[in-house]
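Every protein chain of the complex appears in place save one, which is left out.
Letters A, B, C, D and E mark the chains in the order given here, with residues in each chain numbered from 1 onward.
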Amino acid sequence: MFFLLGVAARLAKSDLKLPEALYETLSIYLLLAIGLKGGIELARQPLLQVAPQAIGVILMGCALPMLAYPILRRLGGLSQANAASIAGHYGSVSVVTFAVATAYLVKRNIAFESYMPLFVALLEVPGIVVGILLARLHQNRDIAWPALAHEIFLGKSVVLLGGGLLIGWVSGPAGIDPMGGLFFDLFKGVLALFLLEMGLVAASRIADLRRAGWFLLGFGVIIPIIFAGIGVCVGRAMGLSIGGMAVLGALAASASYIAAPAAMRIAIPEANPTLSIGAALGITFPFNITLGIPLYLQFAHWLEQLLPR
Amino acid sequence: MFFLLGVAARLAKSDLKLPEALYETLSIYLLLAIGLKGGIELARQPLLQVAPQAIGVILMGCALPMLAYPILRRLGGLSQANAASIAGHYGSVSVVTFAVATAYLVKRNIAFESYMPLFVALLEVPGIVVGILLARLHQNRDIAWPALAHEIFLGKSVVLLGGGLLIGWVSGPAGIDPMGGLFFDLFKGVLALFLLEMGLVAASRIADLRRAGWFLLGFGVIIPIIFAGIGVCVGRAMGLSIGGMAVLGALAASASYIAAPAAMRIAIPEANPTLSIGAALGITFPFNITLGIPLYLQFAHWLEQLLPR
Amino acid sequence: MFFLLGVAARLAKSDLKLPEALYETLSIYLLLAIGLKGGIELARQPLLQVAPQAIGVILMGCALPMLAYPILRRLGGLSQANAASIAGHYGSVSVVTFAVATAYLVKRNIAFESYMPLFVALLEVPGIVVGILLARLHQNRDIAWPALAHEIFLGKSVVLLGGGLLIGWVSGPAGIDPMGGLFFDLFKGVLALFLLEMGLVAASRIADLRRAGWFLLGFGVIIPIIFAGIGVCVGRAMGLSIGGMAVLGALAASASYIAAPAAMRIAIPEANPTLSIGAALGITFPFNITLGIPLYLQFAHWLEQLLPR
Amino acid sequence: MQTFEKKLLVVICESALEKLLVRDIKRLGAHGYTVMDVRGGGAHSTREADWEGNRSIRMEIICTIDAADAIAEHVLNKYCANFSVSMFLADVAVLRPEKF
Amino acid sequence: MQTFEKKLLVVICESALEKLLVRDIKRLGAHGYTVMDVRGGGAHSTREADWEGNRSIRMEIICTIDAADAIAEHVLNKYCANFSVSMFLADVAVLRPEKF
Partner (left out) sequence: MQTFEKKLLVVICESALEKLLVRDIKRLGAHGYTVMDVRGGGAHSTREADWEGNRSIRMEIICTIDAADAIAEHVLNKYCANFSVSMFLADVAVLRPEKF
């Protein structure tokens, strides 16, 4: 709803504009709050049980961009740089899509593994790294890995999400609860506000897409559906609940628009950010948070019926 | 209280200054929160019952600036542009005055029609439009209506208030409640903070008024009282409760300082914003939120005694 | 925890950066919220009982910089300007240290005088004034006291803290409670966020200290301990509870990094802000909120055992 | 390194004019512009940017001498009577003349 | 279009000086000024504007050559010893000479 209001306001060329500092603040808040929540839940889990799942998730994060890359190269006819960059964006994840997916499940009373923010943190980086490697494949140019690693692992989103996870994990529920007034009670409202802002931003990316052509439009809808299918299957293989499968599907389907663009701009400067961001933010993000997530939950239900445990 | 702190700090030339982005954020918050609340309540009302009231309110919004204009021209000796611009400001409404008025009634346990935010949204625009028409009267110059309509209807305050109303109305209480932590529980506190900022701003407008002379000072106090009287009577005619009459009185008495200045600056550039904003923000706003609102409630009581239902 | 995350992020040269407006907003919030809370509690106290304590606290605030100054001059070999400026910083207080100290006590269920925010407000100014006087001692240059008084008494922190106290005191619990959703429920969370930001800032001050040398490093740790001892004793003499003694110790130990730097920069421009801020923010603040506060509570316990009432 | 002469036109004005100026300068031959939020004071009053009616912007336009003249004259005639506007022109050198 | 020669004086300094500068330049003959918040680095240190003690401003003053000289000299003597300050002067042209 708020997202649509943002889209509508922007398309109608309204003057509405959230201050930059508010955008920053909301995004910092969401990352920290999701991290803290995940950390608290992680503290309740035996780590040994989570570890294999974590590895599975990372492997998935590496595999997805390798899948996307040839499609972008062959079918889309994109340059190596552009294909690699877009693959990296879709290999990484969107925190807001995650938040919307979990809110959707909570509203429907469908349980999911509450430590899943850990997976979000784990999925942010591998996709980006693989994307960069794909760009440098067959190229003699060296990659300045130390600088890049710095850019990727110490970017805002990884630090806040990871930091939140760590703090939540170390402090446990008792330590974080007094801050619940800020970090948990306001979460839904802040998410709504952020979606309003994302609507404004996403709508302004649509113009970019006109130039990008039909291929990216199709890519931005079909790839998330395929990736979600993979995510749901991986989730099943890891023994996640139905809700967990749906969330992992949504994560796989989502494309990064915070960490990836920042890293790619530096690592693959030849890639045109208009294409990757236009697709991730102008098509895939809106698709996921409206039609995608219910569909991915459906996927999980189907798989469960197909393969009862 | 917070308003007075702001005024005092500014008059004492304190360094205190809220960041611009905070001001923006608070004002976005208030507009959205008021809209959402009104929308939820609207969802509970039969629309047919509200419709005639809505029309009455719009008519009042058109009539008030026509009343103010001749006073400003004749008694005040102001130019056509200035008189029309000021009339437009006073024909439109102030959202914060509305918020203070409802808080005042809630504190005194006086009921009022909870869908009144709808009236705020409806009252924003007509006053401005009439003000612009008054400025262009007897002038050959054409008005670029499409551009103007855009400016007026898609300004920040109309979009947020209207968008909030719509979302609240469509989603209903169940949809909005999870966001209540942000949009409702914090409302009073945010309003207090915003009043602190408004105190800083209003106090800095007082210097402007010295130049503007005694006429505007009197205008800024007497017109709200007259308009409030009209508003209370209109409320009575529409069958509002005592609280509702008082709120409508406060709305009629209030002068816009967000939507109107922005629209007028573009539509009537010859008008001196110092005069209109000085009066609206430097006199009328402080008067309304301190002495005005209690007085307007008194008006409602008097009218009720005079004309028992 | 959040503080450490901030320090770590900065030392690792992460891109993480809170927007300036958020920093401002958090600091305005903390000052107001602490002031309001103190004001409400003050309304519950007979003023006559608090008055002598207030005077004692002010005297302590004047005495502390006089103690620090000779140490800085003789042992540290600093110039008059630098010694005076640093003495002024340490004579004044840090609001965030206060907030952390009280949160620490609340968590341990140790009672303290709830009107202590008053002492924070009272302690801000005297240390700065004495620091400035020390700088001008033996100098013929006149001090522009009116301008300075303005700078000191009308700085952001004094206005917000004092204003909050006043509003809380006048309105009482009934008046402020409706705003509790913003000002009290969110307090812990906002404090955590602010500590994250302080971690980022403090870590960036560490580089400055390398240049400043070992003396300041020792000074920044030892002086707080001594001052805390004095604060605890003064608290005992004034009849404060154990918790109150510990808080007063923490206040004495803390060094100002909002009010003092701003005032000193104008009043003692020859002083190098790198030294004073580096010590206050890079050493003393981290020391206090980690090791210091538990130690000062210990001091209070020891004193209580030594001199049972 | 070869450089080419262009004009830099700076317009400092109320933010209400931003949208209008962007539209106008494109029509008058500018290929781009840069805007920043500022505060300031001048003949009219002190604009502290503490509130939406009180904000100012500073727009910087690098363009040909002719375009700079045209824009400056247009702004002077159209806006200076009713709005707070300051303008100045300076000579600058650029490396890619076709860009401006 | 007729233009008139003026000086543009730009002072980049700690924000603590803003109020003082506004007061001083008026006394020294400037009719107006424009301020923006900046960050930067120089001889003293890197000022990242991440915290109130670390903010910088950039003040722009269009004025007569004499006023520019007077202000520049005043700032040099009064503030440059103890504060982070950078200054430069440039020739600019304005349309309304009486305004500056």
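One rule holds in what follows: contacts are C-beta pairs under 8 Å (C-beta built on N, C-alpha and C of every residue); 3 or more make two chains touch, one makes a residue touch a chain.
Just so it is clear, the structure is predicted and the values come from calculations on it, not from any experiment.
J.: In the intact complex, which of the presented chains make contact with the chain not displayed?
T.: The chain that is not shown touches these displayed chains: A, D, E.
J.: Please pick, from D:Ala43, D:Ile65 or D:Ala93, the residue that touches the omitted chain in the full complex.
T.: Within the whole complex, the residue contacting the unshown chain is D:Ala93.
J.: Among A:Leu30, A:Ala87 or A:Val201, which one touches the chain that has been omitted from the display?
T.: If we include the chain that is not displayed, A:Val201 is the one touching it.
J.: Could you pull out which residues of subunit A are in touch with the chain that's been left out?
T.: Within subunit A, the residues that touch the unshown chain are 17-18, 20, 23-24, 200-201, 204, 208, 257-258, 261-262, 265-266, 269-270, 273-274, 277.
J.: Touching the missing chain, which residues of subunit E?
T.: 12, 36-43, 56, 58, 69, 72-73, 76, 80, 86-91
J.: Applying the definition given at the start, please give the residues of subunit D touching the unseen chain.
T.: Within subunit D, the residues that touch the unshown chain are 1, 3, 6, 8, 22, 31-36, 60, 62, 90-96, 99-100.
Here is the rule we go by: only the chains that are shown with their structure count from here on.
J.: Which chain has its C-alpha centroid at the greatest distance from the C-alpha centroid of subunit C?
T.: Greatest centre separation from subunit C goes to chain D.
J.: Need the CA-centroid distance for the pair subunit B / subunit C, whole Å please.
T.: Distance between chain centres: 42 Å.
J.: When you check subunit D against every other chain, which residues touch at least two of them?
T.: 37, in rising order.
J.: Using the touch rule from the top of the page, what residues of subunit C touch 2 or more other chains?
T.: Correct list: 17-21, 24, 185-186, 262.
J.: Each pair of chains that touch: what are they?
T.: Chains touch in the following pairs: A-B, A-C, B-C, B-D, C-E, D-E.
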